[in-house]
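What follows is part of the complex, with its chains left where they were.
Letters A and B mark the chains in the order given here, with residues in each chain numbered from 1 onward.
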Amino acid sequence: MGRAVVDELKGRPGAFDVVRGTVPGIKDLPVACKKLIEEEGCAVVVACGYVGGAPIDQECANVADHALQQVQLMTNRHVLGVFVYETEARDEREMAWLCDRRAREHAVNAWRLLFKPQELTAMAGTGQRQGYADAGPIRVDLREYRPRRE
Amino acid sequence: MGRAVVDELKGRPGAFDVVRGTVPGIKDLPVACKKLIEEEGCAVVVACGYVGGAPIDQECANVADHALQQVQLMTNRHVLGVFVYETEARDEREMAWLCDRRAREHAVNAWRLLFKPQELTAMAGTGQRQGYADAGPIRVDLREYRPRRE
């Protein structure tokens, strides 16, 4: 996934460098992200991790996820977590496609946060999802609507 | 939902400006709220998010929720989380209505925290709920009451 992020950012406009690091496991990501921000001067981080199918793997991802929030609050920088769960895909081919696509979409969002935040506002409420097809916006006419519990 | 918040605040009395930002996903909300407070000088934040129906979506919302608490404790500012869960509504129409109404009610509460905190005290214990009909206050006469486990 790291390679997909780097590849996706290559052609994008704006003056920026990409710094890449690798850690042994998903729980090593948070402090590595913090060091990228504080020691390497990164303005935003895309943190990629693959989550196995056992309950303990999902618990590890949850622990890492909470810590990635702390990293952001301690640094005032965005860290976009790109976690792909083994249980999300039916086979290796779909998994490879999902890893590639989700990594690329988060890479674009990281770029948008730095260079085009207004693009994110324009997309708000349109049901964007990273990886699979977007859910699409909800468009309904509420003028005659009576809610059930009133 | 962001639009509903802005719309609801428009007519309200008091000297204030509304700053709006958008992030890619629900886990990007906390640091964005912190930056609105620390870098944009916001006195209160309404953080809107839509939570999908998969277990992982609900876990992401929980992670974001914990971090929104940290933002508040780090800044001494209120951040009102307006999360709407896909599982709360039966169809798209009810969902659209719920998003709109919950966002507006939290927007009013944010305004009250800044300009009319005494209105909140007057409403305490009256079973207010954001979105659906309020539960109503509990009014019972306890003078003759004998609790079961005494």
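What to note about this one:
By our rule, contacts are C-beta pairs under 8 Å (C-beta built on N, C-alpha and C of every residue); 3 or more make two chains touch, one makes a residue touch a chain.
The shown structure was predicted, so the numbers you read here are calculated from the model rather than taken from an experiment.
Assembly remark, whole complex in this entry with 2 chains visible in place, copy number of the identical chain is 5.
The criterion applied here is as follows: only the chains that are shown with their structure count from here on.
It takes 70 degrees of rotation, in steps of 5, to superpose the Cα atoms of chain A onto those of chain B. Rounded to a whole number, the gap between the C-alpha centres of chain A and chain B is 24 angstrom. Across the interface of their complex, chain A is touched by residues 1-3, 20-25, 27-28, 30-32, 34-35, 38-39, 50, 52, 56, 59-60, 63-64, 66-67, 70-71, 74, 90, 92-101, 132-133 of chain B.
Residues 62, 65-66, 68-70, 72-73, 76-81, 85, 106, 109, 112-113, 117, 120-121, 123-125, 128, 130, 135, 138, 140, 142, 145, 147-150 of chain A are the ones that touch chain B when the two sit in their complex.
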